[in-house]
Structure formats: structure tokens, C-alpha cells
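So that we are looking at the same thing, I have put the structure below in C-alpha cells.
One chain of protein is taken out of this complex; the other chains stay put.
Note that the chains are named A and B in the order they appear, and that numbering of residues resets to 1 at the start of each chain.
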Amino acid sequence: MSVILTAVATLGAIGAGSAGILYLVSQKFKVEEDPRIQEVQDTLPAANCGGCGFPGCAAFAAACVNADSLEGLNCPVGGEVTMDRVAAILGQTATKAAKKIAVVRCSGTCEERPRLNQYDGVSNCSIAAALYGGDTGCSFGCLGLGDCEESCTFDAIHINPLTLLPEVVEDKCTACGACVRACPKDIIELRKQGPKSRRIYVSCVNKDKGAVAKKACNVACIGCSKCQQACPFEAITIENNLAYIDDDKCRLCRKCVVVCPTHSILELHFPPRKETPPAAKEEEAIANA
Amino acid sequence: MLKSFRIGGIHPKENKLSAGMAIQPIALPAQVVIPLSQHIGAPCQPIVKKGDKVKVGTLIGKSVGFVSAQIHSSVSGTVLKIDKAMDASGYKRDAVFINVEEDIWEEQIDRSEALVTECNLTAKEILEKIAAAGIVGMGGATFPTHVKLTPPPGMKAEVLIINGVECEPYLTSDHQLMMEKSDEILVGITLVMKALNVQRAIVGIENNKKDAVALFTKKVKAYPGIEVQPLKVQYPQGGEKQLIDALTGRQVPSGALPISVGAVVQNVGTLFAIYEAVQKNKPLIERVVTVTGKEVQRPCNLRARIGTPLTTLIDAAGGIPESTGKVISGGPMMGKALASIDIPVAKGTSGILIVPTLEAKRKAMKDCIRCGKCVQVCPMGLNPTLLMNLTEYEVWDRAEKNAITDCIECGSCSYTCPADRPLLDYIRLGKGKVNGIIRARKN
Partner (left out) sequence: MEQKLIVSPSPHVHSGDTIPKNMYAVLIALIPAFLVALYTFRLDALLITALSVLFCVGFEYLIVRYVMKKEPSILDGSAIITGVLLAFNVPSGLPIWILALGALFAIGVVKLTFGGLGNNIFNPAIAGRIFLLISFPAQMTNWPSTAMAVETTDAVSSATVLGLLKQAPEALPNLQQMFLGLEPGSLGEMSAAALLLGLVYLLCKRVITWHIPVSILVTVALFTGILFLIDPLPLYNPLIHLFSGGLMLGAIFMATDYVTSPLTKKGMIIFGAGIGFVTVAIRLWGAYPEGISFAILLMNAFTPLINTYTTPKRFGEAVKHG
């Protein structure tokens, strides 16, 4: 019996002693931190994705608390709702940023862009891009090896096995920018999501001369500048044989989409156009020639 | 005991199918495409335009900056255009397209075969002629030679090392050049010794080229200061740092240049080009290329003008075999697999290796079994399996601490791995990323 008592007493004493030491140490070495940082952090989505530009939610929270204003500070994952809450805690006003979404600027599927050789290396876009321009005639286009899919923490981008191109899942994408950084060919861009998720963009990054680009891919941008001429808002610039639509100036009028001879400009989530009867189309064509 | 480098190394099958094949010239093509970037450093600026007439040896591209090399026309004819063309880099880059008309050379070039041993130029004048001729490292690295032969302030060369090793399997262009042009190469060596102001030169030759060892041992007797050292047949004996270790016992420290241990290494092909440049006023416009492969009809060593399409060379060797899987520019260890054979011969094209389909595909990779064989063979004393892991998980600070930037990309690790892991692919990626981080830190 005494053995049991001694054992219990000894272990109990060691336990209590250790607890005491731990308490004292935690008090002595405690880091004084502004309690608002924790409050702000609690409103954040805790994805630690880096989309805000800071390494993790804790760092973003600290940056918000220590900043004079919330200008330039935005959590793309939490969006307006989160930034409003943060603003409320800090007594500031949240800046309204337009919701953005990742856009893949390449439509070179296996059908449109024939494969000319077999890539047998590691399935990694950065490694393949260091080796050569890819297994098609377009050195700029998507390699389809999935670095973007690997980098996404929201399961929002996947390589379609039939087209070998990445596709963005709209309701999951938070525009954190991870896929943009992962793509070695700068094919993915963060663009404004647009009202009713409508956007127009040039789905090509090929800078070769028109004839070369078209030979490699049916839907390449050939830099013919018809879109630039058609745009009433001066939103389109042509540089290095490639057209680019500035989404601040674009008013989604869709005029450029119609005139593009290679169907390189894509319009998403628009209602279908009214079909013009073939006779009228022919008249239009003759009139324009 | 033959000398050799002290850490790591492998011994792949030598397959010197084209050994002993005399260097043959090939017919001029109808058009040459001369890339404006055939060297390490900034690409050249073209100084010709569409319609200009050029002769063999006419300057067509001016170097930009100090680390750069000039480019000359390798044919006579009319400039068709300056446009983007696919080259061995895997991307389209600017090149000069010239339609070939006859074979007229610039007047100052001495086309005779007579050996010229006398040289009354100063060291500075020799370097200027080398720069003017656009000479770059012909072993494949294509580093501008006049830059290499200009030690940074405070450093001095003590010994010139001549790389006659050709440790890559299949390639024989250097071997054949050593057998046929030994006198010219030796004169080239004396010129470089004068340019560097060194009294000692060592010619390193792998012991699988016994005839070259014998020939050079006999000939250097006439040249005090030059010695010949046969070396153990091991890869990568011809790697610059490994060669210096084998011949002088000094190991170039991490991040330093060979000149910091007093050594300058030059390939025998470069030395031959230097001889032609200084003694014959001939700029770098052609080189010896080995065309080889197990199914190639006539493995051979061809002398080709820069800009000749590879198809011309492959046709001279019997045409591209039916069973071709890969076409490699260079050797099987460090050469670059090509996506198309419609690319031109460049200054660094040491060989064309055609690999049959059955041997061309990689096996599926398995998990690392921690056997440590990659660590044993790495000639730079690195831990390849660790570096691959660190790259996959993007742990750049540990990768830097584990000297990922020391990797010479020789491929011994991937060659050895029993689990078929693509070690070098990832290490190359990691090396690029860490170098980028280091550059950004310095700015």
C-alpha cells in the first residue's frame, strides 16, 4: 500500500512541478502581441494560400493591423465579406476590388494544334519548358503537364484529358494567383470576372508571325488587328503579333469576337447570338469586300 | 595507375562506332541558317540585311557586350532574310538565312594546307584575332574563348590544360581531329600559351584513344613545356573541373572559376580553330561533327559548315533510319534531344546521335529505395536524391546549403538510379530556381 502511495505522490509531484515550470516559462517568454491581430486572423478563411501577397493568414492579419489604411490589402479568397469584417474590427473602410478569376489564354487542343513529337520527360511544365517549346508547332502554348493543377489549393483548375488544356472551375476559383505563378509560359492571367461572370479575352499567347502561328494552331491569334479596328473603346492593343484586351476598358460589346478570323477571341457566359440568315450574311460580305 | 578525378564517376558503354573514320567534307547545302546565338552570352546583332551579298568569312553578326562572340558567314551567296528559326535550344531564335551561291572566300583567308608555325604577334594581338574570329568553346559549352583567355584582374594562369578526353560515349570528332591535325593543334597550344603567358601545358587524353596518346607523346617532344597525360576511361573525365583535378590535383572551389586555381582548359577543337584563326585568318565557319548511332548506315565524322541543316549530315551518313526514336545533338549523357531535324549545325554541335525507338523511351519511375548509388557516383560530391526531394518540395534554402548550384549536369545520377528516377530533371530545375534567388539577392 505504501508503495502505491509513494508512487502516486512522486508522480503527482513531478507532474505538478512540470506544470508549474511550463506556466512560468510561458508567462516569461510570452510575446506581446496586439490582440486585434488574432481577432482579424479569426475572420480570415485560413487557407494560407498567399493570394494576398503575404506568407499566410497570420502575416496578412498583422499587415492589416499595422497598416494605416486597408488600401491595397485584399484577401481574394474571403472577398468583400471578409474585408468588410476586417474593416469593422479596425475601424477602417475596406477597398472594393473587382472580383477576379483565373483565365487560361490558350485554346490549342489536340484537334486544333497537332502534336509533332512525343514528350517523354517528367510531367512537369517547368522542366519541359526548360527543355523546349513543347510537343506542338507553337512554342508559346500550354504544355498540358499540370503545374497549374498541382499548385491550386482550392481544387479549382484541372487539366482536361481530352483537350490537354487546363479548365477553371468558376465557383471554386478565388483568384489567389498560385496557378499564374506556377505556369512557366505565363498563359494564365487573373482577369475581372465580369457581371454575370461574362468575360471576353484573347485565348492565345503566341508571338510568332501570323503565318507561322496559324500553321501551328488553327485558333491562334495571327496579329491581323481586325479586332483592334473593330473595338469602339480602344481596349485592344497588338504587340509582337499578339492581340490583348485590357479588361478595364473592355465593355463586353462582343464586336471583336465576330471579326476574329481564327476565332481566337473567346466570350464566356453570353447568351447565344441571333442567327443572321445566310443570304443576308452573303450580302454583308459582298458589301464589305 | 592512370590518373583520374577523385570523386564519383561512372563508366557507360563507349560505343565509339565512328572511331577511325577519316574526317570527310560534305557537299554545300542550298541554304544555310546561321543562328545569331551560338554561344553563352548575349546574342549577336545582325549587320547584314535581305539582299546583301556575302562571302565565306564575312562578318554577319556583331557581338554585344564583353561575354559574346562574333558570327561570320560560312558560305558565299545572298542573304535571304533575318528571321526566327528553330535551333538546338528547342525554341525559335533569330538567324540569318543565306542562299548559297558558289564558294567564294574572303581574300585574307589563307586556304592552303601548309603548316604555319611562326607567330610574331603579341599576346594581346593573339587574343584580338581570336575574338575577331568568333571562337567559342567547341567541346559543346560554347563559352567565348577570348573571354576565357582573359583572366579577371588579380588572377593569373599557371597551366594550360588541353581537353582531348571526349568522355561522352559515341562521339569521336575530337579523336579524329587529334589524329589528323596534331601539328596544327600543337601550334594552337603554343599560341594560347603565349596569349596566357604560361610555360606549362598538359594534354589530357582518355586511355581508350591509345593511338592519339602515342601520336601526341611523340610530337610533344619538339615542344618543351607541353606534356601528355593519358587518363582513366571514366565519365565525366572531360568535365572541366574533373579534368583539372585529375591533371593537377587541384579542385576548383564551389562557385569559383578554374582560373582561381591557375588553370585554363581548352578543347582540342577550339585549339584547332584558334590555329586557323591566328595563322590562317580563318574565322570559325565550320566544324567536325560525328554522325552516329546503332542503326546509322555509315557512322562517320563530317566537316560541316555552320548553318548546314542536320538533314544534310544525316543523309551523308546513310539517311535517317526507319527505327529512329530520338535524335540527339551531342552525346547521350549531356546532349539535347531534338524535336525536329530541320535545325542547323551550330558552333557547339559536336555530334548527332540517333537512338533507335527501343532504347529511346524512359522506364516508369519508382519510389527512391535509398540505395545511395547516386551519391556514390556524383562527381561533385552532392546528394542527388536529397536535391531532387528538396526541389519537389521547393525548399530552396536547404537546396542552396546542399550546393545544388555546384551540379555540372553530367547525368551520372540519373544514369545510375535503379529506380529510374529523373534526378537530373529536378536538380536542373532547382538549380535554375536557386540561381535566380541568388541573383535577386545580389540586386
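Brief remarks on what is shown
By our rule, a contact is a pair of C-beta atoms (placed from the backbone, for glycine too) under 8 Å apart; a residue touches a chain by one contact, two chains touch by 3 or more.
In this text the structure is predicted, and so the values were computed from the model without any measurement.
Interface note for the absent chain: among B:C378, B:A399 or B:V434, the touching residue is B:C378. Only one of the listed residues, B:K181, B:K209 or B:K241, touches the absent chain: B:K241.
If you put the hidden chain back, the residue from A:E112, A:D135, A:E189 or A:D247 that touches it is A:D135. For the options B:S254, B:Q297 or B:N435, the residue in contact with the chain missing from this view is B:S254.
By the touch criterion stated above, the residues of chain A touching the omitted chain are 115-122, 127, 130-132, 135.
What chain B contributes to its contact with the hidden chain is residues 6-7, 10, 12, 169, 241, 245, 249-254, 256, 320-322, 324-328, 332-341, 353, 355, 357, 359-363, 366-373, 375-376, 378-383, 385-386, 402-403, 406, 409, 411, 414-420, 422, 424-425, 428.
Operating definition for what follows: only the chains that are shown with their structure count from here on.
Averaged Cα coordinates give chain A a centre that lies 42 Å from the centre of chain B.
Residues 84, 89-92, 336-337, 339-340, 360-362, 422, 425-426, 428-429, 432 of chain B touch chain A in their complex.
Against chain B, in their complex, chain A makes its touches with residues 116-117, 120-122, 124, 126-127, 130-133, 135, 139, 208-209, 212.
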